[in-house]
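One protein chain is absent from this view; the other protein chains keep their places.
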Amino acid sequence: MRGTDLIGLPVIGPDGSKHGRVLDVRLVQDGPLMGAYAALRIEGLVVGHHRVAAHLGYDRADVSGPWLVNLVVGLLTRGNRWLPWEQARLEGGVVRTDQPELEGVQPL
Amino acid sequence: MKKVLQVFLGVLTAIGGFVDIGDLVANALVGSRFGMSLAWVVAVGVIGICLFAEMSGRVAAVTGRGTFDLVRERLGPRAGLLNLVASMAVTFLTLAAEIGGVALAFELVSSVNYLLFVPLVAFLVWIVIWRMPFASMERMFGIAGLALLVFAVAVWQLGPDWGGLAHQATHPVVPDGEGHPTYWYYAIALFGAAMTPYEVFFFSSGAVEEKWTKKDLVIERVNVYIGFPLGGLLSLAIAVATFIVLFPEGVEVSRLDQVALPVVLGAGKVGFAFLIVGFVAATFGAALETALSSGYCIAQYLGWSWGKHLEPRKASRFHLVVLMSIIAGSMLVMTTLDPIKVTEYSIVFSAVALPLTYFPILVVANDSGYMGESVNSRFTNGLATVYLVLLTVVALTAIPLMLATKAGQ
Partner (left out) sequence: MTTGRRRDLALHLLDRQIIDTDGDAVGNVDDVEISEEGYVTALLVGPQALAPRLGGLLGQWLAFLSEGISRSSTAEPTRIGIDLVTDYGSAITVARSRAELGAHRNEDRARDYFIGRIPGADHARD
């Protein structure tokens, strides 16, 4: 699988309603050592609606300012949610989950 | 002492390098039609380019990455590509205008049709990029461009009504016979001339070429904050010169010899010689910068190795792109499109394309993951917000105004 195959897929809840789309894939470095670093494993998916806004990093990384951009991007990324990888199932072009509600995204 | 000399040369280079064919044409045209009533736009443009150049230079020095590397990273490959295509188109148009400008200057002294000089100019642009070290290239043409100070000398000699000029500049009104849409259209053209995207591509990629680090940021700021405003004053001198001589006669600048007229009247034959040297240096220098910028943009987007600091064998695709843009740019001039008209369009489209690179750089300049301590200050961000709004408004209104005024007629 390629990493970007996941990005953009719709995320569907147990009742068939849509949580949004996969905006990003969170990787955690906790696998066996591969070269200089521990292997990167998929920890979960960032789910939401505005891809370009999410890729600016205002919702998760150390990006802040100026206020106008904070405001606009903040509004667009406010609804971003977190789906742990264990609770996600890949089924032919969609990501399904049994979670009716998703939590907010932890910042990095 | 060495440091002082370095700073001094850097400032001189920034002043001379500020003016290119866009500034020349826009200021001469605006001076002859609108007098000093658009002088405020030059000030707005100069503050804008200082802000943008300082930010992108700082980002380049801290991260070691060029503009389009970061544009793609922040916007993703799709929006990044759209951005690349738009920025490349404007840069290419500017390159063609600069090549045409050099050829026109040769025509002015030799009375041989400029089209015959285009292949020669193209070859010279390429050979300088191929052979000349980066720092001496930048310095030589920047400092030779200072010969354009002859416009200031000419203005002095012509002895204008200084009070009247100052009053016009500080109390701008649309002159009789010009409509409001035309006034605003030329405001955008003048703004686009002062704030051209390639200047930023070149400036930030140059910072990577010269291996700047955080330590060089003080010198960078001095160059920008002193050099660019003085360059802006120099471009205003052009507007004043054409205003004094051409405005009373009702002549609207559309040819290069009209731009030269005030210099000849004010500073004579010697002045004319200086004008030609300055004009060739400024447009030739900008042709080098735009040609290199087209290589920088594509190579950075696609992750190729790039730069003059490498031996060309190691950055072959970069050099191939530069060579092909020079060839294509000169072919565009050879179609006999009027270089002055090409310039006018290039500066208006510059204004349209600006937010596309300004916004991603602004975001990266606020990312402490990249920038650490060197993120934007509150003051910079305040000013940057004003310009974000301004650039967006300008970009959105430029094309409608161009259509409404039939490109300023």
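The first chain written gets the first letter, and so on, giving A and B; residue counts start at 1 in each chain.
Here is the rule we go by: a contact is a pair of C-beta atoms (placed from the backbone, for glycine too) under 8 Å apart; a residue touches a chain by one contact, two chains touch by 3 or more.
All of these numbers come straight from a predicted model, not from anything done at the bench.
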Query raised in the report: Which listed residue, B:6, B:170, B:213 or B:305, touches the chain dropped from view?
Result: B:305
Requested in this report: For the chain that got dropped from the picture, name the residues of chain A it touches.
Outcome: 1-4, 7, 23-31, 34-43, 46, 54-55, 57, 60-61, 85, 108
**Report entry** Residue ranges of chain B at the interface with the undisplayed chain
**Finding:** 63-65, 69, 72-73, 76-78, 80-81, 130-134, 302-306, 308-314, 316-317, 319-320, 323, 370
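The definition used in the following text is that only the chains that are shown with their structure count from here on.
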Requested in this report: Measure off the straight-line distance from the CA centroid of chain A to the CA centroid of chain B, and report it in whole Å.
Outcome: 41
Query - Of chain B, residues touching chain A in the complex - result: 74-76, 79, 362-363, 366-369, 375-376, 381-382, 384-385, 388-389
Query - Of chain A, residues touching chain B in the complex - result: 51-52, 55-57, 61-69
